[in-house]
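For reference, the structure discussed in these notes is given below.
A single protein chain has been omitted; all remaining protein chains appear in their positions.
As written, the chains take the letters A and B, and residue 1 is the first residue of each chain.
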Amino acid sequence: MYGKGLRALSLATFAALTATFALVFFYAPLDADQGFIQKIFYVHVPVAIVTLCAYVLGAVFAILHLRTRERRWDLRSYVAIHIALIFNVLGLLTGAIWAKASWGHWWVWDEPTLVSYLIVFLLFATYQPLRFSIEDPERQARYASVFAIMAGAFVPLNFIAVRAATAYVHPRVLATSEGGMPGQMALTFLIAIVAMTLLFALLCSYEIAAKQTRWQLRALRRRLLGGDAVAPLGRSAAPSLGEPAPRGPAARASRSPAEVAS
Amino acid sequence: MSGPAMRDAAALARTDADAAPHAAAKPMRPSIALLRKDLLLERRAPEAIPAMLLFSITTFVLFHFGLGRDEVSDQLAGGVLVVTLLFAAILGINRLFVSEQEEGGFDGVLLAPIDRTALFVAKAAALFLFLALVEVVTVTAFAILLLGPSPWPALPGLLVVLALLNAALAVVGTLVAALAIRTRARDLIVPIVALPLLTPALIAAARAAAPLFAAAGAEALPTKWLAVLALYDLVFGLLAYAVFDFLLED
Partner (left out) sequence: MDAPAAIELRGVGRRYGERWALDDVSVAVPEGATLVVFGPNGAGKSTLLRVLATLLRPHGGEARVLGESLPEREWAVRGRVGLLAHEALLYRDLSARENLRFHARLHRIAEARVEELLERMRLAGRAEDPVRTLSRGLLQRVAVCRAVLHDPPLLLLDEPRANLDPAAAQLIEPLIGRASGRTRVLTSHDPAGGLAEADLALGLRDGRVALSAPAREVDPAAVEELYR
């Protein structure tokens, strides 16, 4: 049975997101300098934080995959990076909106966090083309894990380099010279981070459950209808989980597809 | 393969070789043997180095027209030089494992009783040397064609920066080359993966070189940027060492 905690997770996410938007619109104070549009900060920054943490998580899963050689870790690594990439795009868009509202330009080179965020996007955007270009599923998973580890190590290095190179302009709302955010902003911000994290976890869980179910279905069809009745897989960037039904006596004692795909 | 297992393998190979009638009296280190083979191949049939050279010089011409300037100095000079070297390096990276891939040479190396990381060390060293050779001519061309201020005072500092930059290009380049060589779209994968990955090194190298090309006369090397470059080299060097084996096994 896949997707066990999905309903609870969905409800929690929905609740957190609702709370976030309620707080943003009705509770958090209006920023004196930037006005209403500053409130996009409550989406942009949590999304950015979740993105970077997710990329590092993808690297951790990749390390686990290489060490244990279990394909479920590759699946988790793939999904984490995949969803993080979507968050990355969202973060860049909200960042652009914020930049336009604050400084009048859709893009500013002057603030290192946004710039390094873009470079990170350019790197991780190659993850799927890389996977797609390798046909052998085992090798695809292994090479993707190596890439994820390199790219995960890259995230902090990149941030350091860009930060050191840029004249610093990014509004420091996390810790101002006056010392910290006012309480209302801090609370809203915290809830926003929780909400974005839950959203990320939810999307990942959905994707993993969907893939596992699809593989389970495929394996069952192969078993019931025979290997030839099921069309062979085309090339895919996504990790494959389905074990082909082994036909030899020694292998029949091995695990069922349900166990394998978990 | 883990450390203890590798030591066992070496011990095993030694005892076997001693017992065997054909054992070499003074065995050469595998990475040296691999490096010599690559240097011999490039000397015998030069492909990478001439291409990288021509590409660099052509790029300088393009920069002249693209930027609309007869001379560059300061930050612009640092940037033009480093970016040109980066793009030229991509050509070299694309070719790095081609002889192995096309001539089934991977099997030859994979069948040998050696630590596979020796292949990484050898290829990275080869790439480093190729880049150094290319840079001798490229920097000279740069000084003649585009550089405003005199190159001589910049030279010692430039050597340090280029050494660190070459290390970054060699390590990351070898990793990406190994990643890409057995994929279907290998000459596409190399640039799109290597360029973002090398961006921190590019930033650090360009910023480090900039004061050397100051219009008013070469200034001191900024240690901050050298530290960033060195950190990058260290992190990726260690990572490559840990992870390279996984790219070769099947």
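The definition used in the following text is that contacts are C-beta pairs under 8 Å (C-beta built on N, C-alpha and C of every residue); 3 or more make two chains touch, one makes a residue touch a chain.
Remember, it's a predicted structure, so these values are computed and weren't measured experimentally.
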Given A:102, A:126, A:145 or A:240, the correct residue touching the omitted chain is A:240
Chain A positions in touch with the non-displayed chain are 135-138, 232-233, 240, 242, 244, 246-251, 254
Residue list for chain B contacting the dropped chain reads 1, 5-6, 8-9, 12-13, 16-17, 20-25, 27-28, 30, 33-34, 36-37, 40-41, 44-45, 99, 103-105, 107-114, 249-250
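Here, only the chains that are shown with their structure count from here on.
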Cα centroid separation, chain A vs chain B, in Å, comes to 32
In the complex, the residues of chain B that touch chain A are 175, 179, 182-186, 188-189, 192-193, 195-197, 199-201, 203-204, 207, 224-225, 228, 231-232, 235-236, 239, 243, 246-247, 249-250
In the complex, chain A touches chain B at residues 66, 119-120, 122-123, 126, 129-130, 133-135, 139, 142-143, 145-147, 149-151, 153-154, 157-158, 160-162, 164-165
